[in-house]
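First the structure, then my questions, so here it is.
Note that one protein chain is taken out, while the other chains of the complex remain in position.
Now for chain A:
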Amino acid sequence: MAAPKMSMGKPTADRLPCNTTSFQKKSRSKLVSIPGTRPSIQNGQLIVSTGVTSLDYVIGGGLAVGTLLLIEEDRYDSYSRMLLKYFLAEGVVCGHELYVASALDHPNDILQELPAPILDDIASPKTVEDQAKSCDPESQDAMKIAWRYQHLPKVQTALASSSRFGHYYDVSKTMDTEICQAARCHGFYLPEHSTAVTSPTATRQSPMPETYSSLLNNLQEVIHREGFDGSVPQTKSRNILRIGLHSLGSALWGDDLCCRENPSHGHALTTFLYGLRAMLRSSLSVAVVTVPSHLIQNRALMGNITRLCDTAIALESFRGSERETNPLYKDYHGLLDVRQLPYLNCLVCDLPDNKDLAFKLKRKQFTIERLHLPPDLSETVSRVSRGELTGTAMVGSSGCGSGSTGNRHLDF
């Protein structure tokens, strides 16, 4: 009773600013202060964006700091490589430190082909809005035959969360060199390290071959030196280390996983991933690993690899397969399979409502969408042009297709 009286007595002009501040979000300012991160809605973990907004949505908001994302490469490693570059580019834009390891291309070469950020951020959301607007007058004028459906939410095939997190990128351009230069980057190029490590470790019996152990040691050295492991009291502000490891398990890493069914170093990659997991858990870092899984013949081994990662997705591109010309898949460039989602500090993981996902590379942007079939068109309708077909495919996915009839010339 006392509290309302007190507030009644006060002049309203005083109360208004009070009210606006009283609903401040309780947050641990120390963690949130890192740019490019935010706490997860689900379990409070600090998450970072993968650089692809729709991928963030699919894996439950983003990558939790201290976890590992496994990307199973598509056959030509084109889209998985693109996802890796997105991940690194997002790090550059957010001011995170990078660590790139590769056995094939020099890390500097990978960094030079990062996609350019769209920093004004208006282009991409606007297209969605436009699309929504174009639908709006139509639905107002439309006859109310399907009145039962009018309260149903609009079906959006492109996946995105309500609030923006991460940036959009233009894959047709590369990032400016000045932005690239500004980022702190550590590279690990295997041919430069392979000679140095052979002698001291040759005698010791280790489950890992020297390539992986030298990578692990190098990574630990960087994490320790730059203070990501929190063991060193820090004076400067905290930052995130983004680790990108390209094509682990391929023959270039000295691994014969891909060559034989019973590889001689069958535990090398899993042991490395176990060590990497241990390292990530105790530091402010997040890693993306790509593995050419289609080359690994032993499926059980691939299962073990997946289990040691936190999030696992697989890309299967249509390029080179007969699905490329299949009319069912004409809107997409490949399928995306979410193999595993992490259980972090809670019993349930963020379960998606739909696991049939496909990706496509638009002119400038990589997106992930729910896979849906184009509407079954009868013979009479099949003569309409392809542009209209995609239009019907976009709107007609709600099942009734009533909204799409407006822009046709003939309704009957």
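Here is the rule we go by: contacts are C-beta pairs under 8 Å (C-beta built on N, C-alpha and C of every residue); 3 or more make two chains touch, one makes a residue touch a chain; residues count from 1.
The working rule: contacts and distances are computed from a predicted model.
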| Name of the absent chain as recorded in UniProt (options "KLTH0G00462p", "ATP synthase subunit epsilon, mitochondrial", "Translation initiation factor eIF2B subunit alpha" or "Elongator complex protein 6") | "Elongator complex protein 6"
| field | Given A:173, A:260, A:281 or A:362, the one touching the chain that is not displayed | value | A:281
| note | Among listed residues A:83, A:288 or A:344, the absent chain is touched only by A:344
| message | Which candidate, A:178, A:322 or A:353, sits in contact with the chain we can't see? | response | A:353
| Of A:270, A:311 or A:367, the one touching the omitted chain in the full complex | A:270
| task | Go through chain A and note every residue touching the omitted chain. | result | 43, 200-201, 204-208, 213, 216-217, 220, 262, 267, 270-271, 274-275, 277-279, 281-282, 299-300, 303-304, 306-308, 343-349, 351, 353, 355
